[in-house]
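The structure is given below, and queries will be raised subsequently.
Of the protein chains in this complex, all but one are displayed in their positions.
Entry: chain A
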């Protein structure tokens, strides 16, 4: 069975590795260049320095300026990152969807399922080997991406919680890839033709990913709130690396006065007409900036939860696929 799986998929495996190598050849030089720039701009220690409470005003300004310059130079790479998050679904399309659909389309399932091993064993070995390969592939991809995207995330306000970069690094690619493969396999057992199976896989993957990302992810843990005074020296404090879900300015009684906004005035500062800071917004004395956020140190917790969701979906889909295979003749 292992021999058969290898013989059937060796060409595919070869092309996959080739594509991965080409991708590495393209991204590794960019990654190295990015790191050099990052060090040259003196940003290496910024993260740890900014995290300290007694950070000097001057350090903060240098770091912010450096981050901005870095962002200007490499910010466009975020578009590349968008392309990179499509890779797991490609594995689902080209490895998962044809696994059963191709056999049924060519009628070879009637050959292989009537041999002595039987179709349950066939399904277990095939699904196991393909999922295992996908797991290795996704781990390599996840580690590589974590390395590559690291300077970009450090320079970005939201850090590793950013919309695209969260999906790119760590262990979530494993969940996505396994889910894509399982979805492809399952779609193949339902539609039994390669093209429809691939189409359904693509649509299903995008749908589930979007739903989890936009609706579910922010609720993995109860969000925290934080308040900042509206009067202060220097540039406003930012909670770098936190995932800000909502922010605004509130009056002392809690009413939201400026949703999505944030203000800061110098101490005792007054408007042109002599009114106090924020009076034109209807702010009363004691108003404060407010934000709802997921703290940066929940990154791995969120990664684990999201990976868990997709791995669980993958297991469920593979189980359903094994059950469906028993009804295909």
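The rule we apply is simple: a residue touches a chain if its C-beta (ideal position, glycine included) is under 8 Å from a C-beta of that chain, and two chains touch if they have at least 3 such contacts; residues count from 1.
In this section, contacts and distances are computed from a predicted model.
Enquirer: One chain is missing here; what is its name in UniProt, given the choices "Glycine--tRNA ligase beta subunit", "ABC transporter ATP-binding protein", "Sigma-70 family RNA polymerase sigma factor" or "Formylmethanofuran--tetrahydromethanopterin formyltransferase"?
Expert: When "Glycine--tRNA ligase beta subunit", "ABC transporter ATP-binding protein", "Sigma-70 family RNA polymerase sigma factor" or "Formylmethanofuran--tetrahydromethanopterin formyltransferase" are compared with UniProt, the left-out chain turns out to be "ABC transporter ATP-binding protein".
Enquirer: Who touches the missing chain here, A:57, A:120 or A:227?
Expert: A:120
Enquirer: One chain is left out of this view; which of A:4, A:55, A:129 or A:208 touches it in the full complex?
Expert: A:4
Enquirer: Footprint of the hidden chain on chain A, which residues?
Expert: Missing-chain contacts on chain A: residues 1-4, 7-8, 106-108, 110-118, 120-121, 326-329.
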